[in-house]
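Right, I'll just put the structure down here and ask away after.
Every protein chain except one is present and positioned as in the full complex.
The first chain written gets the first letter, and so on, giving A and B; residue counts start at 1 in each chain.
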Amino acid sequence: MEAEKRFLNLENRILYLIDIKGDNIYPGFFELKAKADKLKKNFYQLSSGEILSEMESLEEMLAFYEIKAERDLTPMEIARIVRNPQRFTLRDILDNVYDDYSELGGAGDCNIDPAIVVARADISRKIGNRIYSHQVMVIGHEKGKGEEFRNGGSAKPWGNEKALRYMKVAETEGIPIHIYISTPGAYPIEDYPGSAQQIARNLYEMTKLKVPIISVISEGGSGGAEAIGLSDMRLMLSHGYYSVISPEGAAAIEGKIPEGKKAPKELIDFCAEQLKITAQDSLSLGVVDRIIPEPPLGARKEDDGFFRRLRYEMLRATDEVVLSTKTFRTLRAYSVKRRRKMPIEGEFDVDIRWELSHKERMRLLRLRSKKYRSMGTRFFVDLRHPFKKFMDKASSGLRYFYTEVYFDLLKKHKRSVEKVIEEVSQEGTIALAPIKNPFKSIYTFIKDRFPRRVLRPIDHRLPVNAVADFGEIYVSPLANEDRVITCPNSHTHGCLDLWVPDLYGDLHGVCPNCGHHFPLEYQWYLKTLFDKGSVREFNSHIGSTNSIGYKGFDRKIQGDQKKTKRKSAIITFLARINGIELVVAMLYSNFRNGTVGAAEGEKFVLACDHARALKLPLLAYVHATGGIRIHEGTVGVVQMPKCTMAVREYIDAGGLYIVVYDNNSYAGPVASFLGCSPYQFAIKSSNIGFAGPRVIRETTGEDIPPDYHRADNALKRGHIQGIWDRRTFRKNLYMALLTMGGKNLYYR
Amino acid sequence: MTEVDLHDLLLKYKSHPYELVRIQTPHTGRVEFKVEDGMAISGPKGKWQEIRGTLLYILERQKNPKPMYAPIDGTVVEVQTHLDGAFVESDEYLMSIKHPMNKEEVISKILCELLHIFRAPEKAKYLYSPQLAAKMGDKKEKEVVIQPGDEILIMSRMKRDIPLVYKGEPGVIYRTYFSPTRLVDQGEPLLGICPVEKITSVTRLVQQIHLEWEA
Partner (left out) sequence: MERVLIANRGEIAIRIMKACQDLGLDYVMIYTKEDQNSLHVKLAEQNQKDRKRLFRVSSYRDPNDLFEVADITSSTAIHPGYGFIAEDYRVARRAVTRERPIKFIGPRWQVLKDFGNKINTKKIASALGIPSIPGSEGPIYNEMEAEDIAVRLFEMQQEQGIPNPSILIKPSTGGGGMGIEEVVHIDQFRRIYRQVRNYSKRQFGDEGVLIEQYIKNVNHIEVQLVCSQHKEIVHCGTRNCTIQTGRRQKRIEVAPGLDFSQAYKFDPQRILETIISYSIRMARYVDYDSLGTWEWLVTKEGTPYLLEVNPRIQVENAVSSRITTFKNRASSINLIREQIRLALGDKLGYKQNDLSFKGVSIEFRIVAEDTKRGFIPWSGCISNFQLPTYSWLDVYTHVPNTEPYVIPSEYDPNLALAVVWGETFKEAKERGLKFLSEAIIEGENGYGDPVTTNIEFLKNNIDNLCRYNYSGCH
């Protein structure tokens, strides 16, 4: 009996190793496997002594290979470890790390989303002979074993919503949150509350959740991981992976593999390596704080030692977060206690209470903000002369100071005076003035002017039009062709073909029959949306780099920088609309398809801070975004919580944050700093979503209708607040500036 | 209709189970054929008809080469090859598609003969009246009863919307033949209306056709 069990275990280890190494299995290993198979076949013919000696020799050989395999684990092999059914799941952690737990919001498949498990749990420590117990909220992905309904730990939008709900319970009760991330990614469906929108909402709330949050990454699949991953201490298991995209997904994109075909293995291995997905990579990129060691070739269900270690690490990490919020005096009190006995690894000498006072909670949030704001700051370039840097800082400092003095000290007084005047005169004339001057309609503002090549100058001497003459007027270069194109809705709406100079001229790229919006280049918006000459760019010196050293990416970045004459995929600038100044962050398609990396994230954060300091409204105009930049790996991924942090702090300070989507906006940014805005609008004919149709088909196995991501469907699902026509964009924006947002706006 | 009649009718369709669909140019331009006589082609496919049919020809007008796809499955016949590469006027006959009718289409044709057909009084576009549209709401086609005197359709022509009042027997709308974006010729069927008491017998007939067709 004993021998059988032992052999079974041996066999399992062999199969596990084959699973992990895949095609890279050592040639000699087949010999081992053959021997094991032979043993199995002859198991009952052999004497127990023969079996024993045979097994011993096999175990010795196996141990040799296991050590060897552990030593030269490749990133893709780590991915396979994580995905292996022998790996522990959240259930094992709840059983082994915590003393007692009760699951909330679900039982097995009777659950709003069995991929997310929430449990109220006790975790305890022994000091001397006494046992001290702590209450925590455990939230994580449950892959389940052979439980299809768990969806492999891929959380649906409502699963993430459930997670958030119980985080708030933890906040109310003042207990820390332990998070276990083990997901290949979020389930990409748009049904309410929507994959991207819910992740954004989670991030937005977690930035300011007033309890310590500790997270552990085992399988960190991009947006799915971020949905519950924003925390004060980010731990990672030594055999876990954390990635912006699955290596297979990256390979499909890199190799431009057609749908339904598999990417070659070499390419997948290459991507896994380049994406820097291992624990060690993550630590050195600064996206996790500490690595929790696992046994060789990763922890499995039976690794009791590992769970002991995990318990110790969770207690220690929570302690550290709690202690970081303490004042110097409290800390000293702890250290006095500690000095009595030297602690041993894995043991505790002092019980630290995890409740926080109000001040400590504030400190916790400050530290969390600082932590996220500093993420990825190593990974962009500042191309200014040091002296210019100094001068820029000085001048913006001066303006911040001025804004503060003027608005916070003087304006408050002035406002109360104005209020009196208003009440006395009984006529809101002052307040009405900006509305009463009918804002120059976009039609007159961007009066048509045709490219010279096509148009001969024709005497145009109607003096009344002189009023509308704004001098040099922007015309899309697309208009410069005597050609006709067909509206995509022509077969349903009977639209006539459109002459290109008309369409991209005074029709502003809009089909006059059905209102379909043809894409226009981002320059069109720069030139026509804002008051003439009011656009002043800032931080243009911050540029994208090959942050994680992805092979071959330098060339791509340089190519795009040359093509666009810009250094990153985001343009941040100050501009005015009918005299109201605002900060704009514009993601545009021409640079790496508007993807977000370290430089873009940093520029966005700086734009938020700029707007906050100057009491300006903030517009994120998304000309297009393809998501988080794959080539920046997890450095890209952490821009999601980082930028959301900046947005949250801007909104909490009383600003107005408006997001306007155009063309195509997908993935990470939508699932974080864009999707968290209370005011999201879309330009007509745009697409908004989490994952594109192909990813949806490949992950869910279901096809989606062609208009699945269309703005009108996003509006129907409640993801956005309205659809704007490009021709009235300026007017709508102006109305939004006047009617929406908080108190901390200079013109309020 | 007796079963014998039905059988004859079925035989008629079985002996000639094809429909010829004429392909004409929607506007002027230079035509370039992409198919030949005898080629098998497919119409739009996919759950949402999102996969286009076979490319039949390209019609280029004012530097806009417009690909034209097959509207229906079948075989290409009578390609007017002499027009290849030439300028053609609007509504020029280019080819036909010999479309083998399936069971559903045959049923549709036979139903035309069984139901009370409400035909287009004039060539116009037709849409449901707001009242009927509201009544239909999320109900299925076969559940909405209309009464004589009900305003059922809006006839849209010459920039005017004219309400149409139903005059025949009360019944349910069994079939809808029009689409609000398409111009319907005078006399073409708009609605197939089945008197309430006959629904079961019509449904049974349809089932019978299903069986007969297989046989």
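Heads up, the rule we're going with is that a residue touches a chain if its C-beta (ideal position, glycine included) is under 8 Å from a C-beta of that chain, and two chains touch if they have at least 3 such contacts.
For clarity, every value in this text was computed on a predicted model and none was experimentally measured.
Chemist: For the chain that is not shown, enumerate the shown chains it touches in the whole assembly.
Modeler: A, B
Chemist: Touching the absent chain in the whole complex: find that residue among A:59, A:147, A:349 or A:502.
Modeler: Going through A:59, A:147, A:349 or A:502 one by one, A:502 is the residue touching the chain not shown.
Chemist: Of the residues B:123, B:182 or B:204, I need the one that contacts the missing chain.
Modeler: Checking each option in B:123, B:182 or B:204, the one touching the absent chain turns out to be B:123.
Chemist: For chain B, which residues lie in contact with the unshown chain of the complex?
Modeler: Looking at chain B, the ones touching the missing chain are residues 26-29, 61-62, 64, 87, 89-92, 121-124, 157-158, 160, 162, 186-187.
Chemist: Touching the absent chain: which residues on chain A qualify?
Modeler: Touching the missing chain: residues 432, 435-436, 438-439, 441, 443, 450, 454-456, 458-465, 482, 484, 496-497, 499, 501-502, 506, 510, 515, 725, 727-728, 731.
FYI, only the chains that are shown with their structure count from here on.
Chemist: Could you list, by residue number, the parts of chain A that touch chain B in their complex?
Modeler: 482-486, 492-494, 497, 499, 703, 705-706
Chemist: Tell me, which parts of chain B touch chain A in their complex?
Modeler: These residues of chain B touch chain A: 46-48, 50, 61-64, 66, 181.
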